[in-house]
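A single protein chain has been omitted from the complex, and every remaining protein chain is retained in its original position.
Should a chain be cited, it is by its letter among A, B and C, assigned in written order, with residues numbered from 1 in that chain.
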Amino acid sequence: MTQTLALTRAQLQTFLDGDFGPLGGDFTVDRAEMDGLTLRLKSSDKFLRPGNTISGPAMFALADVAVYLAILSRIGMAPLTVTTSCSIDFMRKPEAGRDVLAHTRILKLGRTLAIGDALLFMDGLDAPVARANMTYSIPPDFKRA
Amino acid sequence: MTQTLALTRAQLQTFLDGDFGPLGGDFTVDRAEMDGLTLRLKSSDKFLRPGNTISGPAMFALADVAVYLAILSRIGMAPLTVTTSCSIDFMRKPEAGRDVLAHTRILKLGRTLAIGDALLFMDGLDAPVARANMTYSIPPDFKRA
Amino acid sequence: MTQTLALTRAQLQTFLDGDFGPLGGDFTVDRAEMDGLTLRLKSSDKFLRPGNTISGPAMFALADVAVYLAILSRIGMAPLTVTTSCSIDFMRKPEAGRDVLAHTRILKLGRTLAIGDALLFMDGLDAPVARANMTYSIPPDFKRA
Partner (left out) sequence: MTQTLALTRAQLQTFLDGDFGPLGGDFTVDRAEMDGLTLRLKSSDKFLRPGNTISGPAMFALADVAVYLAILSRIGMAPLTVTTSCSIDFMRKPEAGRDVLAHTRILKLGRTLAIGDALLFMDGLDAPVARANMTYSIPPDFKRA
């Protein structure tokens, strides 16, 4: 593992806003450091589901993109890194009208396999709304930064 | 458990197209029977991620909505049923340009807890691209059909 | 994938009773076919936990060994195949005094990765007590049968 980030917060945001594709515009990288990354899902009515709460798929997307970017921040621009599994628990009802924040942690960063997790919070509230465990496959021919 | 469906395929589709909210228009209920439901995610560029493949969040959404509808088909219109957990494995790369189908199975249908799973296929192909295990919480005050 | 089993039911049982190690004696391979394997955990007081019910670890062990053997039945004697993840839901309270049966399904059998699941039943009862999704890593230098 490198001791400095391979991609900065600004570089990750540029990737989200450009090559990442149609989902990228919903997210802001609030923080990217060696010990973790914070990704923000901007509040929008399009993420609501019956009950005026944020949908499971929107929270899954937040957790997935957050850990994916955390991996890229460590190894460099390997966009073909793909999610291989996720286990997510929805622990509390998320309130509509607030952004959602994902705080990530990388637990393993192997040559072709990365494992991380994310804890999700409503912006301004203390109790986590969800937690997610994610695993990713890194292309074997990727040359790390 | 009732021996006939509480909601028909057509009633589920009407719910998707109306009260379900902004995500509903992406899905078609192909089949709804006592032994399971098939939900279709209509192919669209908006579901793509880097690598020209279907994004994890889009597949999560398909699995989640499919099992949710399968539960409603059995107990009646309880839209406030919420996902409490999901574990999903992405097993093969989904090809862009095809619809994705989720075939569901209900394994437990308790008073306030339902458990089901979904196997996801690209339309026309045999090998599953993902499997998902889902659990849901049914509102305790819901009166079943 | 081969179209016949690489290891028969009897060969798997011999492995369990010998090289598998101290856990092997608790299990019987009831069935091993191309479409799945059934493994039996023999009822014993040593698997009980408070509440006079079968412990979670005992059920995990049953699911894990069942899918592991199902993989070996397909690829041959690769004992260093290791579990990389498991997601298990305990759906109903298992009654003490009955054997537990795991019925497996293999969903992906790649060169170095295998994915399967197991549905667990108390012997003689219809409703599943648990379901488990398992992934395994196959040694890359293993030569298949």
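Following the convention adopted for this analysis, a residue touches a chain if its C-beta (ideal position, glycine included) is under 8 Å from a C-beta of that chain, and two chains touch if they have at least 3 such contacts.
All figures in this text were calculated on a predicted structure; none of them were measured in a lab.
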Specify the residue from the set A:Q13, A:T38 or A:T135 that touches the hidden chain.
A:T135
Interface residues of chain A toward the undisplayed chain are 87, 89, 91-92, 107-108, 115, 117, 119, 127-128, 131, 133, 135
For chain B, which residues lie in contact with the unshown chain of the complex?
85, 87, 135
Touch rule applied to chain C and the missing chain gives residues 19-23, 45-46, 48-51, 53, 55-58, 60-61, 64, 79-80, 82-90, 93
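Here, only the chains that are shown with their structure count from here on.
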Separation of mean Cα positions, chain C and chain B [Å, integer]
28
Between chain A and chain C, centroid-to-centroid distance (C-alpha), Å:
34
Roughly how many whole angstrom separate the Cα centroids of chain A and chain B?
23
Send over the residues of chain C in touch with two or more other chains.
87, 135
